[in-house]
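Complex shown without one protein chain; remaining protein chains in place.
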Amino acid sequence: MSKVKQKMIPLNGDEAVAYAVKQCDVDVVAAYPITPQTIIVEKFSEYVADGEVETEFVCVESEHTAMTCSITAAATGARTFTATASAGLALMHEMLGVASGLRMPIVMSVVNRALSAPINIHCDHSDSMSERDIGWIQAYAENSQEAYDSIIQAFKIAENLKVQLPMMVGLDGFVLSHTLENVTVLPDETVKKFVGTRQIPQVMNHKGELVPFKLNPEKPVTMGPISLQDYYFETKRQQEEAMRKAIGVIKQVHDEYVKLTGRSYGNGLVEAYRLEDAEVALVCVGSTAGTVKTVVDIMREKGIKAGLLKVRTFRPLPVEDIINNLSDKKALAVMDRSCSFGGQGGPVFHEIHHAMYDAPDKPQVVNYIYGLGGRDTPPALIEGIFNDLQNIAQTGQIKTKIQFIGLRE
Amino acid sequence: MSPQKKNWKELPMAGVCWVSSTDYKTGDWRSYKPIWHTENCIRCMNCHIFCPEGAVKYDEENNVMVYDYDFCKGCGICANECPVKAIEMVVEGKE
Partner (left out) sequence: MKNMTEWKVTNKEFAKTPETFMAGHRACAGCGPAIALRLIMKAARGPTIATSATGCMEVVSTIYPNTAWDVPWIHTAFETAAANAAGIESALKVLRKKGKIKDEHVDVIAFGGDGGTFDIGFQALSGAVERGHDFLYVLYDNEAYMNTGIQRSGGTPHGAWTTTSPAGEVIPGKTQYKKPIGHIMVAHEMPYVATASIGYWKDMVQKARKGLEVNGPAFLHTFAPCPRGWRSETSKSIEISRLAVDTCVFPLWEADCGEYKLSPKSKAIALKPEKKKPVEVYLKTQRRFRHLFKPKNKHIIEEIQNNVDRRWNKLLKLCEMD
């Protein structure tokens, strides 16, 4: 099936990301260390120091500067990558909007970690979920293999001329970032060819010339002006359009990657596991999906028609795929590893619930908030959710719409 | 009548500026206007150098200072800095 000779090496999630970046002919990496992303920058520094990559690695003095340098380096025409987590992502918040508004195809790995306070270094999704409206494409990896594959695909998606948006790939902190896995990697040349050279779109400058959209003294361009009530709105509409186009591009890049490697993740946007004939289904994001797949098998043994929809791409939200996969189910449980305080549930629940509102058939939808601050999520917990769903499917009654599980109450 | 503004499909991406500032004539901000008395001028270039707008140019061929009233805001720096008082600020419209 796969024509290219791949090899399997033991890597943890962070190392897998660094390995992918090494192969993608990245020009500039500007990053600031934060647990649990530190291995990415450390590993990458080794590659640079050993001459394995020709990348300018800028050890910046904060995450805010990391994103700023990434933006202006990308504006100068460089392919850029950065990585962060938790408080670092929060610190960059202002610049995330700038990156998206300036349409810089930066790729960032977010090693999902809880936001403070209290300070916690372990996994939850509060960091990247807090950035869901800022205009970045967001994808989540289930395992280190998917993290590796997603980073490579991310460059191609972000740099596509129809898209030109920055993209973040989430991988669960410690759960994935620090645990060893057998990762199948492509040869360097194959990856380099797959990502290709960065394409720069053309824009009209103030001299009336059509010039490449980059900072080049021969063809000057002004980027980042002040845009008032009469023009800002239109620029934002352009960003929204790019997000809509990204849906097709993500699927397309995913299909190309399947041909190359033989590995697929659903259609690139969502991955369905034993979902077609399922009556009850779980929806989740990130590494928990792996645990759920095991539990789905256990439930099936017990005669429960269980299934899973893993949302791989959270932004742009694949509403069509969500509706198509889930509308005929009897009951859905959406698992959220973050909480929208005061918002009646977690962000993934909001999105799924909202998508289901327009579905032809509407299943009962409930929300389980779990795993905050790295709270362990063992299979037994998820079995409990499926049992609840069976109950709901049989009785048609929801006892509690939104629950916190794994919490001492 | 100002032209219809471009819609979101027509605008360059990412807010790239597509008009030069020279399209916007700041000259109509003026209350005072500099009048150049060429007979006193020693071509020291002070007026050209100190103008915040670059509205005073030196025409080398004809050895004259050229005042671009499209952009002059009438700040009066040129008149203040002229070493030989060859520039006079007069009320706009009353020159």
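Lettered A and B in written order, each chain numbered from 1.
Methods note: a contact is a pair of C-beta atoms (placed from the backbone, for glycine too) under 8 Å apart; a residue touches a chain by one contact, two chains touch by 3 or more.
Source: prediction; values computed, not measured.
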Taking the full complex into account, find the residue in A:Glu61, A:Glu276 or A:Glu409 that is in contact with the omitted chain. A:Glu61
In the whole complex, not just what's shown, which of A:Asn12, A:Ser70, A:Thr261 or A:Ser287 touches the removed chain? A:Ser70
Where chain B meets the chain that is not shown, the residues are 11, 15, 17-26, 29, 43-46, 48-55, 57-58, 60, 68, 70-71, 73-77, 79-81, 89
Residues in chain A touching the chain absent from view: 27-28, 30, 54-56, 58-62, 64-65, 68-78, 80, 94-95, 98, 102, 197, 206, 214-228, 231-232
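One rule holds for everything that comes next: only the chains that are shown with their structure count from here on.
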Residue positions on chain A within touch of chain B in the complex are 101-103, 164, 201, 203-208, 213, 221-225, 227, 230-231, 233-235, 237-238, 241
Per the contact definition, I'd like the list of chain B residues that touch chain A in the complex. 5-8, 11-21
